[in-house]
Structure formats: C-alpha cells, structure tokens
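All protein chains of the complex are present and in place, except for one that has been dropped.
== chain A ==
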C-alpha cells in the first residue's frame, strides 16, 4: 500500500501511461479527464482497496495524492 502503487492503479483505471502521472498530478486538468473517469477511479478504490469513495471525494480532490490520502485513511 504505497502512493507509487496507487498512482499506477490510478493510471490503469483512467487508461493513461503510468509514466505520465505522479502523486502531484492535477488529474482533473488532464486532457482526457471526464466524468466517466471519476467512475473508473471509484471502481478502482472499491476493487483494489475495498474503500467506498463518493463523487464528492473525487470532486474535492485536486491531485492524485489528495485521493490517496482519503483512500489510505479509510483503508485503516
């Protein structure tokens, strides 16, 4: 359970190359980001971490690390 691992899963969920993302990436500014990506991220958190993210959690996060903080806090 590391941030690096989470970034990798995040990239896989939204179908971009892992190398194009970091923990500080502002994901909603990515050119291919859309509302369907939010569903993919919620699905990934559920499947890989057993964590329920809300739409608001994704909406209120700016960087991938912001999402990770929510996921890792709820995972514990």
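One rule holds for everything that comes next: contacts are C-beta pairs under 8 Å (C-beta built on N, C-alpha and C of every residue); 3 or more make two chains touch, one makes a residue touch a chain; residues count from 1.
Here is the rule we use: contacts and distances are computed from a predicted model.
The listed choices are "Amino acid ABC transporter membrane protein 2, PAAT family", "Ketoacyl-ACP synthase III", "Multiple sugar-binding protein" or "Chemotaxis protein CheA"; the UniProt protein name belonging to the chain that is not shown reads "Ketoacyl-ACP synthase III". Within the set A:11, A:42 or A:71, the residue that contacts the chain not displayed is A:42.
Remark: the residues of chain A touching the chain excluded from display are 34-36, 38-40, 42-43, 46-47, 52-56, 58-59.
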